[in-house]
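Before any comments, here is the structure.
One protein chain omitted, others in place.
Now for chain A:
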Amino acid sequence: MISRRDFLQASMAASAIVGASGFGQWGKLAAQQLLTQDQLLEFDTFGNVTLIHITDIHAQLKPIWFREPEINLGVGDNKGAVPHITGADFRRAYGIEDGSPSHYALTYNDFTSLARGYGRLGGIDRVATVVNAIRGDRPDAILLDGGDTWHGSYTCYHTQGQDVVNVMNMLKPDAMTFHWEFTLGSERVREHLSNLPYAALGQNIFDSEWDEPAEDFAPYKFFERGGAKVAVIGQAFPYMPIANPGWMFPEYSFGIRDERMQEMVNEVRGMGADVVVVLSHNGFDVDKAMASRVQGIDVILSGHTHDALPEPYLVNETIVVASGSNGKFVSRVDLDIRDGRMMGFKHKLIPIFADVITPDADVAAAIDAERAPFADQLNEVIGKTAEDTLLYRRGNFNGSWDDLICQALIDERDADISMSPGVRWGPSVLPGQEITREDLWNVTSMTYPNAYRTEMTGEFIHTIMEDVADNLFNEDPYYQQGGDMVRVGGMGYKIDITKPIGSRISEMTLLKTGELIDPAKTYVVAGWASVNEGTEGPAIWDVVENYIRRQGTVSVAPNTSVQVVGA
């Protein structure tokens, strides 16, 4: 009997890129001279099956800056566990040198200076180069897209996803699963599906009327590779109609449905699958839990929570792979499949350093062609960031982009308090940089952008805060929706993440007066991205553009209004 442990060859991008030396410098880094494409792609082909995973691209066809989170707290069994470690703790856990390319790609510290040294990450033309290189090693490698692909940019919004679909098709994926795609509306989704040259998977996508599997999506697809039968089961985002507007896709119902996942695993095993891969948009904590509840899954390719991990996470006999977001990373997973089982694997998280990897010329031309009709709008400069202000979003409680959006809502909409959704997508803008309309749309683009203005009682605001906090900090991952905490402007609060729903949030304070929020009193609240049908108000990108234009140069002070207890 061969122990799986003997075959554990998870390699880390960090050491693969720069060896053990690292750079050990904070300032100007001649990254381009030290990093080469060959180093990034270096991989001794292993076994007989190769999987390529990319997920949560959010329509970012061009290279971007993207600062990873500083605050990413786990609760219950996940307290302090992967992926809930950040910064120096993350680097120590994975043996990443300070100042190294992996430091820059995977952690938040010293982001601005490292960004200036190492340049942007991502770009689907660069991703194409990486995919083609892997296919050079293993021509029948399986390319899997974890979803959140047809959402998140100016051009994606104005073409209803067509620009991304056209570009992604050139990469020839083999299968995909879904989340934000549904916010295009179910009719548009089916239009895309009818032309999709690869499998649309989701074992948990049901017909909401009959509570039966939806006919528009297959639960799984088989691939014959290297003499092995590979079954890929799709798992779409489980909380679609709760976290996003259900009225946009009323025909579909979702849910985790791990009983059916078990049935599907048993079914494909019964049909002779030698290896079972789940292409998931569950989010990492849910995938960890599902790996322990559903028996017989070999590999989970995890998406949704935007975690990027240099090594797979092991749950018993299942490996869970997290490949980041916004086109920053591609995971390559080579598998040794023999005698109807996975005997070993080799893994590499490949950071897409845009200045190091040569763009694929055809894909680069196609991206430019998609953008050309919108060039004037995309490139229009609407303001500038001050030298002290890096605009970023990721983090459990606030990001400077959201602080800016919340301030714009208060100012432009004459409100006491503002709220901005705790989504995890949205690239960064460096200090002292021009802010273009494209930059703004990258953090606001969606099909339900209306900025509402309404009155809420203090009690109601508290209920909202508690509700969203429970979506993030419920100790049972199956009750987590995978976003971050709602961003709040004009109001401070204290949160104890260890408490149950109803008692996490306290000391809600109206910042402009310093007074505690009165449960019985009414406050004017402005916000956006409501899941309710018929929400009225101007689009959020117009509200924020007006505000930035009035400011000229935007400076965002560090947010000190959220007090976190129990972290």
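Basically, contacts are C-beta pairs under 8 Å (C-beta built on N, C-alpha and C of every residue); 3 or more make two chains touch, one makes a residue touch a chain; residues count from 1.
Operating definition for what follows: contacts and distances are computed from a predicted model.
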The hidden chain: which UniProt name fits, "Multisubunit potassium/proton antiporter, PhaG subunit", "2-oxoglutarate ferredoxin oxidoreductase subunit alpha", "Cytochrome bo(3) ubiquinol oxidase subunit 3" or "Thiosulfate oxidation carrier protein SoxY"? "Thiosulfate oxidation carrier protein SoxY"
Of A:Ser292, A:Asn379, A:Asn532 or A:Thr553, the residue touching the omitted chain is A:Asn532
The one of A:Tyr198, A:Phe222, A:Phe374 or A:Tyr478 in touch with the missing chain is A:Tyr478
From A:His179, A:Lys221, A:Lys328 or A:Arg504, residue that would touch the chain that is not displayed: A:His179
In the full complex, which bits of chain A touch the chain not displayed? Write them out. 179-180, 208, 211, 237, 239-244, 246, 253-256, 259, 283, 304-306, 412-414, 419, 421-425, 451-454, 460, 463-464, 467-468, 470-471, 476, 478-479, 481-484, 486, 501-502, 527, 529-532, 534-538, 542-543, 546
